[in-house]
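Let me begin by presenting the structure, written as structure tokens, before commenting on it.
Excluded from the complex is one protein chain; the other protein chains are retained at their positions.
Going by the order they are written in, the chains are A and B; count residues from 1 in each one.
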Amino acid sequence: MMKIFQQKIKVSGKRGFHLITGKIIQALPEINKITNGICQVFIQHTSASLTLNENADPTVRKDFETWFNKSVPENNEEFEHTDEGADDMPAHLKASLLGNSVMIPINNGSLALGTWQGIYFCEHRNNGGERNLVITVWGE
Amino acid sequence: MMKIFQQKIKVSGKRGFHLITGKIIQALPEINKITNGICQVFIQHTSASLTLNENADPTVRKDFETWFNKSVPENNEEFEHTDEGADDMPAHLKASLLGNSVMIPINNGSLALGTWQGIYFCEHRNNGGERNLVITVWGE
Partner (left out) sequence: MMKIFQQKIKVSGKRGFHLITGKIIQALPEINKITNGICQVFIQHTSASLTLNENADPTVRKDFETWFNKSVPENNEEFEHTDEGADDMPAHLKASLLGNSVMIPINNGSLALGTWQGIYFCEHRNNGGERNLVITVWGE
């Protein structure tokens, strides 16, 4: 029979890309009771985001920060939303480019991630502080 | 017991980014019967998109339009798909960068959006006309 579980957790980190796969798995032990299902992780913010990418070499996460800073530069003279600091408007754009949630299938009690896939928490502000995540799991 | 509801609505707007959170909530009153669940909003088009971002200052939405126009410029001489106008191929690219759906957790009868999160309908064509959305809600 289909069931659904929900849990809120907090994460934080300096500006950049952080692996949080372990934290997500710990937060919802109900995952291991599910044969076929889905896990959604949602971030309740507009200047931080979530994505899936390589879980091994940390330079991948460093190069993400490099590329996004170059492609969505601060101090764009055409921007009008500048009151909250030079890092704010680029943070909003990066958040929508990467997305505010990830959705991972559950198979036989585990997240069906590929060998190299990890969950990235992407902090786009200089001082983002604590960020709220809502994790929802459903299946049978 | 898990249940699921589906509803179609139409939206339209000039080229740019538009807040539609209220319209989505009105379309599915069944949300308030759900304790834990998910709401997906899906756009049935390839030159308009959906994302979540700041719901307060309208200059955020203006700066989105500015940045996307600069980053996915019209009249790219390398493009081959040009028969439907200069705004068409950039619209397809913007749609895939932002995504064709948003997924929001439902908690205690309401969308579990963060304080500053709103649903953006992103119209990337000059004359997009009416756009079809499919809203699906499930949970218990």
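Please note the rule applied: a contact is a pair of C-beta atoms (placed from the backbone, for glycine too) under 8 Å apart; a residue touches a chain by one contact, two chains touch by 3 or more.
Since we're looking at a predicted model, the values are computed, not measured.
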| item | value |
| --- | --- |
| Residue among A:P29, A:P73 or A:P105 that touches the chain left out of view | A:P105 |
| Interface with the undisplayed chain - residues on chain A | 2, 36-38, 51-54, 57, 59-60, 62-64, 66-67, 70-71, 97-99, 102-105, 107, 112-117, 120, 138-140 |
| On chain B, residues whose C-beta touches the chain left out of the figure | 2-6, 40, 42-46, 71-72, 76, 78-81, 89, 92-93, 95-97, 99-101, 103, 132, 134, 136, 138 |
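Note that in this section only the chains that are shown with their structure count from here on.
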| item | value |
| --- | --- |
| Averaged-CA centre spacing for the pair chain B and chain A, given as whole angstrom | 19 |
